[in-house]
Structure formats: C-alpha cells, structure tokens
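Here's a structure for you.
A single protein chain has been omitted; all remaining protein chains appear in their positions.
Our next item is subunit A:
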Amino acid sequence: MSDNAESLTETQKDEPSTPQQPTEDSGTADEKKKIDVLLKAVGDTPIMKTKKWSVEKGRTVQSLSQFISRFLKMEANEQLFIYVNQSFSPSPDQEVGVLFECFGSDGKLVLHYCKSQAWG
C-alpha cells in the first residue's frame, strides 16, 4: 500500500519549511514514524494528482493544510477546510498521528479537503 505513497517532507526540498515541525526537537523513534494519508477532494475543489502521502506523525493539520494549498496553488485569501470521517474538522494544531490512531482505517487516514464548508 505504501509503495506509491509519497513522502510529504521530500517534496518540500525547494519550499520554505512549514511553520510547525514538532519532530525537529524530539528524537524519539515513535515521533519519527510516518502514517499514510489519503487526500480526497470534495465538490469542485481541485483534485490532487498525488493523493497518497506519507506524513510524519507529529505533523499538524495546519501544516498539512498549508501543504495542500501550496500544491494546489491556491490564493492566499482562499480557505481550505479539512475533514475527518466526513464529519468533523480537526483543530489546526491537532497532530495527524493522533487522528490516524483514532480514526484511521485499513492502515491509512482519509482526509477530505474542500474550499468551502462541506460538513458544517
């Protein structure tokens, strides 16, 4: 499953580092581990060419959201909404590792993203 999951960090070699990198300080093996994230577009939001990503557990939702916005070349004033289980929007400072533990299925965390509020 993971062979076609690209690493989120590798594609950012030419981009400025994202503001929140909690894994920089911690050295524990647990936090260096990655989880698989599957990104799904909602409504008429552009679909990402690469949907499967390998993300560090300590990465925040905000950091992931910024990555998607940049990838989709969104305008600075455009908002992006992220949803788990097609039901709730996690807090921007929430770690993807925790979301994966609680809401992951089949070895991955499915996140829906949308330019407008999809599920309130």
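What we mean here is this: a residue touches a chain if its C-beta (ideal position, glycine included) is under 8 Å from a C-beta of that chain, and two chains touch if they have at least 3 such contacts; residues count from 1.
Throughout what follows, contacts and distances are computed from a predicted model.
Protein name for the hidden chain, per its UniProt entry and selected from "Serine/threonine-protein phosphatase 2A 55 kDa regulatory subunit B", "Autophagy protein 5", "Mitochondrial assembly of ribosomal large subunit protein 1" or "NEDD8-activating enzyme E1 catalytic subunit": "Autophagy protein 5".
Mapped onto subunit A, the footprint of the missing chain covers residues 19-20, 22, 25-26, 31, 58, 84-85, 87-93, 95, 98, 101-103, 120.
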